[in-house]
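Removed: one protein chain of the complex. Kept in place: all other protein chains.
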Amino acid sequence: MNRSISFLSLFVLGFGVGTVAHADPEADRLALVNYYQQRYPNVDLQEYANGLYAFDEVAREQWIEMEDFPPYEIGMEEGEEYFNTPFANGKGYADCFENGGIGIRQNFPYFDATLGEVVTLELAINQCRETNGEEPLPYLDGELVAVSAYMAYTSRGSTTNVNIPTQDPRALQAYESGKEFYYARRGQLNFACASCHAQSAGLSLRADRLSAALGQTTHWPVYRSSWGEIGSLHKRFRECNVQVRARPFEAQSLEYRNLEYFLTYMSNGLQLNGPASRR
Amino acid sequence: MKIDRRNMLRNMFALAAVLTFPRFLFAARPDTAFAATSADKAIADLLGDGTPADSSAIQMKIPDIAENGAVVPVTVSTELENVESISIVVDNNPTPLAASFDMGPKLLATVSVRIKMGQSSPVRAIVKAGGKLYSTTKEVKVTIGGCGG
Amino acid sequence: MGKPIKIRAKLKGDIAEVKALMPHDMESGLRRNPETDELVPAHYITVVNVEHNGEAIMQAYWGPAVSKNPYVAFSIKNAAVGDVIKISWTDNQDDSSETEATLK
Partner (left out) sequence: MRLFFLILIVIFFAACGGAPDEESVAAVAPPQEVSETPTVSTERSTSYEVAYADALAAIQRATAKGHAWTTSDQLIKDAAEAAQNGDSALAISLADEARIHADLASIQADREALTWRDNVITQ
């Protein structure tokens, strides 16, 4: 028994450390790109930024119809107002970000070496508020998400380009944790994110077409018709977890930020097209 | 009644206005039609008796399978002349009459709107033109999402 | 006072294609609040009016089956640059909103 335990811990330890040291995000991404291009040779790579609409013609038509006057514009314009309204100390969001916060969505998420953690745009927005003596805002929907939507809008057409500092093992560890989260089964239904969105992308789950792991981060925040308002990527993470009967994590928890880090890296090279509307 | 020149002028202007925009006078909202729980009653309350005739001169663009029942895009257009109103009726909704548009003569005979559908249902577009009723119907499936909710 | 209406109008020849989005909850009165399990009171737009240069050209009557944040699109004949399109709504709680747009 003792032997088997020590063997196992050795195995786990060796396995864990070894793989992080050899983690190769770019190889992971290329494998996914290659997989989808072989599987759906007629779907252009950039199309994955449009989620399930890359596959589903009927849904796509309705989506294009929605884009005629997309309901996310309501939240996005509120976001522009919030963005341009100064804090009590006279400063504003523009003072916290590079280039006054305009056209910088593609720089998120990134690994902050000082903090030793992944920083997402939403986290940075609240950091900005707190630095300036303002209360942090809820991460799921509402004002913060509106600000995020406006900032995403000013970055449309930029290319997703997550840069993982591979010399920093903590950054690789964060990436690897996010990857594990994506591929590990959880909840009573025993589904991983990947169960639906990796191998099964483009197939139907009951009435839904499943979006691919590529492009899942390009278009946030999203106005989901089922929400009736714009919400954040982490709100969707929570919803997906609950759907497989796994207890969700808090929005902007380390788990979800690492997941976003991994997932956004997978979309490197795809154009940002947020905010967006979805079913 | 004394007719002075000022009154005369005013009456002439009023008459001119009526002649210029002769047909478009608004009615009150047909509340009973909106409260009706059957499609036929809603249509009768809204547009009076008389079964709408099936017409190929009406085009209704609506998805066969609704992506989300909460937001189903519909566009109704028609080549019929003298269109007075365009109405959209969802048979299986709790109250089937979704929307009715009184169309003035300055409008093209087309209108788009997004509607809610509680379940799969026939959707009817009913056009009143030249005092007559015409309609077209399409079956729309509303599915229960596996993920989208 | 309801939120302003978002209007987008495009002139194609002498036809003005008008699209409008109206921020409004459009509560049917049949939905329950997931936390309290109580019915959310009905609150929806009942009447929409459209004017072109001050002249009424359309009146829409809506029920609760029009989607949240309603969208409506229509086309006006004999329109020209500088024409003013006014859209207004009232709802079943006597709230209202109106917004004007000028054709460019």
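By letter and in written order, the chains are A, B and C; residue numbering begins at 1 in each of them.
Please note the rule applied: a residue touches a chain if its C-beta (ideal position, glycine included) is under 8 Å from a C-beta of that chain, and two chains touch if they have at least 3 such contacts.
Just so you know, these numbers come straight off a predicted model, no measurement behind them.
Touch, as defined at the top, links the missing chain to these shown chains in the whole complex: A. Contact with the undisplayed chain is limited, among A:52, A:119, A:147 or A:198, to A:198.
Check A:60, A:179, A:236 or A:257 against the missing chain and you find that the one touching it is A:179. Across the entire complex, the residue among A:28, A:61 or A:95 in touch with the chain not shown is A:28.
Contacts to the hidden chain, counted on subunit A, fall at residues 4-5, 8-9, 12, 19, 28, 31-32, 34-35, 179-180, 183-192, 194-195, 198-199, 213, 242, 245-247, 249, 255.
Note that in this section only the chains that are shown with their structure count from here on.
Relative to subunit B, the most remote chain by averaged C-alpha coordinates is A. Subunit B has its Cα centroid 43 Å from the Cα centroid of subunit A. Measuring from the averaged C-alpha position of subunit A to that of subunit C gives a distance of 34 Å.
Shown for subunit B are the residues that touch two or more other chains, namely 70-73, 114. Each of residues 19, 67-68, 71, 73 in subunit C touches at least two other chains.
Those residues of subunit C lying in contact with subunit A across their complex are 3, 6, 8, 19-21, 23, 25, 67-69, 71, 73. Listing the residues of subunit A that touch subunit C in their complex gives 68-69, 71, 73-74, 77, 225, 228. Across the complex, subunit B is touched by residues 58-59, 61-63, 65-66, 196, 204-208, 210, 224-226, 228, 239-240, 243, 278-279 of subunit A.
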